[in-house]
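Right, subunit A next:
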Amino acid sequence: MNFLIINFFLISILLLTTFYIFKTTSLISIVALTGIFTLVCAAIYVNLDAVDVAFTEAAVGSGISTILMVMAVAKLPEGKKNQLLNLFPSIVLSVSIVIVLMLIIANLPLLGDPNAPIHLHVTPEYIKESKSIFHIPNVVTNILASYRGFDTLGETIVIFTAGLGVIVLLTSNTLNRKTKFKKKVKK
Partner candidate 1 sequence: MTNESLLILGLLTPLFAAFGSYCFKNNINVRDSFGVIGGVITFLISLKIFNGLQAEEQYVINLFTLFNGVDFLFNITPLGSIFSLVASSLWILASIYTVGYMRGAGEKNQTRFVIFYSIAIHAALAIAWSGNLLMLFIFYEILTFSTFPLVGHKQDAESQAAGRVYLSILVGTSLVLFLPAIFWVWLETGSLNFTPGGILEGKFPTEYLIFLVAMLVFGIGKAAIMPIHRWLPAAMVAPTPVSALLHAVAVVKAGVFSFLMVVVYIIGPDYLLQSKASNWLVWLSSFTILTASIIAISKDDLKARLAYSTISQLSYIILGAALATTFALKGASFHIITHALGKITLFFCAGAIYVTAHVKKISELGGLGFKTPMIFFAYTLGALSIIGVPPLIGSWSKLFLVIGSLEADFLFVAILLGISSLLNIYYLLQPVFIAFNKKNIKNINITKAPLTIWPPVITGVGCLFLFFFSNYFLNIINGVVA
Partner candidate 2 sequence: MTDFLYFWNHFAFVILMVSGLFIIITSQNYIKKIVGLAIFQTSVFVFFVSLAKIIDGTAPILNSVNNVYSNPLPHVLILTAIVVGVATSALGLAIVLQIYKNYGSVEENEIKKEELKENS
C-alpha cells in the first residue's frame, strides 16, 4: 500500500503547484513552476508503473517544453498583474463540471482494480504475444512500434507539422520581412 501513500503526496504536490501557477504573475516563475509540475507528474507516473511515460514526460514535457517556454518568455515583457476576467461564468462552469464529473467518476473502476475491463480485454493478448512473438521485454515498445505503429507515425507527423508551423511563424517572409506582404499589415 506504500504506493498509495506516495501517490497521495505526489498528487497533492501537483495540485499545490497548480494553485501556485494560478497565483503567480511573473512569467518566468510560471515557467519554472511548470517545470516542477511536469517533474512531479513524471514522479507520479513512475509510481504508477508507467516508466516509459515518466521518461517521456521528463524529457519532452519538463525538458523541451520548458526550454521552449524560457526561450519565448525571454523575448516577451514581464507578465502583468493578474487580471482575471470572466470570473463569474468560469466559476459556474467549473463548479458544474466538477459536480458532473464527480458523479461520473464514482462509476469508474477504482485505482488499481485488477478486474477493470481494460485489464481483461485486448491487453492480455499484447502481453502474451510480446513473450512469444517479439522477444522484446518492454511491452510498451512493442505496442508503440508494432501494434499501434500507425499512431506513432502520426505522432511523428504531429511533431513535423508543429515544427513546420513554428518555422513558418517565426521565419517566413510572409509574416516577418518588410516585403510587399508586410506592408498591408495595419499598424
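A quick word on the picks: all candidates are chains of the complex that A comes from, given by their letters.
Some points to look at:
Going forward, contacts are C-beta pairs under 8 Å (C-beta built on N, C-alpha and C of every residue); 3 or more make two chains touch, one makes a residue touch a chain; residues count from 1.
The structure displayed is predicted, hence computed values, not measured ones.
Candidate 2 is the one that touches subunit A in this complex, out of the options 1 or 2.
By the touch criterion stated above, subunit A contacts candidate 2 in their complex at residues 1, 4-5, 7-8, 11, 14-15, 18-19, 21-22, 25, 27, 30-31, 34, 37-38, 41, 44-45, 48-53, 56-57, 60-61, 64-65, 68-69, 72-73, 75-77, 79-80, 82-87, 89-91, 93-94, 97-98, 101-102, 105, 108-114, 116, 118-119, 122-123, 126-127, 130-131, 137-140, 143-144, 148, 151-152, 154-155, 158-159, 161-163, 165-166, 169-170, 175-176, 185-186.
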